[in-house]
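Then we have subunit A:
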Amino acid sequence: MSAPGLPAALLSVMQRDLLAAARRRAEVLTTLLFFVIVVSLFPLGVGPDPAQLRGMAPGVVWVAALLASMLALNRLFAADYADGVLEQMLLAPQPLGLLVLAKVAAHWLTTGLPLVIVAPLLGLQYDLPADALSTLLASLLLGTPSLSLIGAIGAALTLGIRGGGALLALLVLPLYVPVLVFGAGAVDASSAGLGASAHLSLLGAFLLLALVLTPWAAATALRIAVE
Partner candidate 1 sequence: MNWGSVSAFFAMGGYAGFVWGSYGVAMLCLVIESVLLVARRRSALRDLNRS
Partner candidate 2 sequence: MTQRINWLKYAAPQTFYPLAGALVPWCYVLAAALCIAGLYVGFFVAPTDAQQGEAYRIIFIHVASAWMSMFLYVVMAFWAGVGLALNTRLSSMMASAVAPTGALMTFIALWTGSLWGKPTWGTWWVWDARLTSELILLFLYLGFLSLQAAIDDPRRADKAGAVIALTGVVNVPIIYFSVQWWNTLHQGASVSLTRSPSMAATMLTGMLLIALAFWMYSIGAALARVRCIILERERTADWVRALPEVRT
């Protein structure tokens, strides 16, 4: 019996993770709820002045997306690490980097994508104009996968470490800065009437770089954590 081909293996990894997430819907929803609550907290902290909120909105939504995305990261490898599936993945014939990519893709579908879908609604809470809302959508669509990819490195490095959650935040948030700057900047530029294409292009470039480099780094980190 021949080993499964690469696409089939990757698909089955993704399917398995998606199924696991579907069975634990509560976890997926809590991340989303965290995002919504954080965004809703800011006006309570700074006051309801519409002009100020409109100015703050891109940064607030983006930082909340960053934090929500980061909170969900320890789900990426923890379950597989606990039940020994991760060790099997390390021994699999398929390149570990690609298996990691499949897991990150599934993780993004359950974590990042909901944020992308809900964000425009939250933008309305802040009275963002329509084209800023669509830029918000585009920027998060391009940015959240990068967050998941970089986060995977941190999640792999902190596997099994006590107090790993806070350490993960310290490791990963500085690396998120370019995505934050370009993402929030895109929406800002859109609100100001200037084009957001430069920002979105930079986000896209960063995503491509992340797609190429992070799977290898995360795979290395997984081997270090497991062996």
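If you want to know what made the cut, all candidates are chains of the complex that A comes from, given by their letters.
The working rule: a residue touches a chain if its C-beta (ideal position, glycine included) is under 8 Å from a C-beta of that chain, and two chains touch if they have at least 3 such contacts; residues count from 1.
Please read all numbers here as calculations on a predicted model, not as lab measurements.
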item	value
Among 1 or 2, touch partner of subunit A in the complex	2
Of all residues in subunit A, those that touch candidate 2 in their complex	150, 153-154, 157-158, 161-164, 167, 170-171, 173-175, 177-178, 181-182, 185, 188-189, 202, 206, 213, 217, 220-221, 224-225
